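Here's the structure we're looking at; comments come further down.
Every protein chain except one is present and positioned as in the full complex.
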Amino acid sequence: MDRIPILKFGNCLLVTIQVDMHDELALSLQEDLTAQIAKYGSRGVLIDISSLEIVDSFIGRMLANIAAMSRILDAQTVLTGMQPAVAITLVELGMVLPGIKTALNVERGMELLKDYLAQHEEPEESDGSEE
Amino acid sequence: MALKSEIFPVMCSADVVKVRQVVRQWAAQLNFSLVEQTKLVTATSELARNALEHGGGGSMLAELVEDGTRKGIRLIFDDKGPGIPNIELALKDGYTTGGGMGLGLSGSRRLVSDFQITSEPGRGTTVTIIRWK
Partner (left out) sequence: MSVFQDVMKSNEGAILAGWMGELESSTRRSDLINDTDLRRQGEELLRLFTAATQLSSDVQSDAFASTREFLREIARSRMDQGFTAAETALFILALKQPIFTALKSSIKDSSDLIEEVWLSSNLLDKLAMLTVSSAVGFREQTILRQQEEMMELSTPVVTLWDGILALPLIGTLDSARTQVVMESLLTAIVETNSQVAIIDITGVPTVDTLVAQHLIKTITAARLMGADCYLSGIRPAIAQTIVHLGIDLVDVQTKAKLSDAFALALKRLGKVVTTIKQPVAKNKDA
């Protein structure tokens, strides 16, 4: 079964969802992402959905799960490139995506992640003591 | 008054993907706007998945219908599963028996022009939706 490729970008992971996913593929993406966050200690996850023409409640749930699991592993999730028709439909469906930041495109998403991580860096004192 | 009619099985997750594509094609052929297409295909995905996961599998009957001057697409999702004991409750936002978000039925209703559901515990469930152009 094919799996969705995950790219490593410094301390972030980048996923581009381009296919009309069936359920098993979505679930394996969840597993793969969580595994890689843990493996690399990634701090950010960027999921690009600019090619997704449909986001139904199952996919929505998957995205919310990914965000929640990443959060537990101390990584922030950013969703980029949502199409207007998809956004309108999601609002009509009544779906909220808790814990997920969104950006218009991958470039903005990366900036968002960078800013967020810079704000949440644990400061290290030069003499070894912590804040 | 059905102008075109075709039935599709909904027995596995690949079928759910297939019916999404079919509905997308039909809607595009009728020149639905992009947003209307997306809403209908999303409702299709929700209801097909329901039939599969809660109904143990079933079918989708797709029909091109007309009513006087307007044309539309009618989709009938049918399964012979356990049925829904309390339809009113099932239609409320957030109600779920499957650990999901509980938006499949209630949400789909908001995405289409007409929505009908009949269900009998032990006999199965039938959901009929129509999106008029």
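We call the chains A and B, going by the order they appear; numbering starts again at 1 in every chain.
Keep this in mind: a contact is a pair of C-beta atoms (placed from the backbone, for glycine too) under 8 Å apart; a residue touches a chain by one contact, two chains touch by 3 or more.
All values derive from a computational prediction rather than experimental measurement.
A.B. asks: For the unseen chain, which displayed partners does it touch in the full complex?
C.D. replies: A, B
A.B. asks: For the full complex, which residue in A:Pro5, A:Gly41 or A:Pro84 touches the chain that was left out?
C.D. replies: Once the missing chain is taken into account, the touching residue is A:Pro84.
A.B. asks: For the chain not shown, which residue from A:Ile54, A:Ala67 or A:Ala103 touches it across the whole complex?
C.D. replies: From the options A:Ile54, A:Ala67 or A:Ala103, the contact with the absent chain belongs to A:Ala103.
A.B. asks: For chain B, enumerate the residues touching the unshown chain of the complex.
C.D. replies: On the side of chain B, residues 1, 33, 35, 68-70 touch the unshown chain.
A.B. asks: Give me the chain A residues in contact with the hidden chain, please.
C.D. replies: Contacting residues on chain A, toward the hidden partner: 79-80, 82-84, 87-88, 90-92, 97, 101-105, 108-109.
Quick note on the criterion: only the chains that are shown with their structure count from here on.
A.B. asks: Centre to centre, by mean C-alpha position, how many angstrom separate chain A and chain B?
C.D. replies: 29
A.B. asks: Under the touch definition given earlier, write down the residues of chain B that touch chain A in their complex.
C.D. replies: 13-14, 16-17, 20-21, 24, 34-35, 37-39, 41-42, 45-46, 49, 93, 100-101, 103-104, 106-107, 110-111
A.B. asks: Sort out for me which residues of chain A touch chain B in the complex.
C.D. replies: 20-24, 53-58, 60-61, 84-86, 88-89, 92-95
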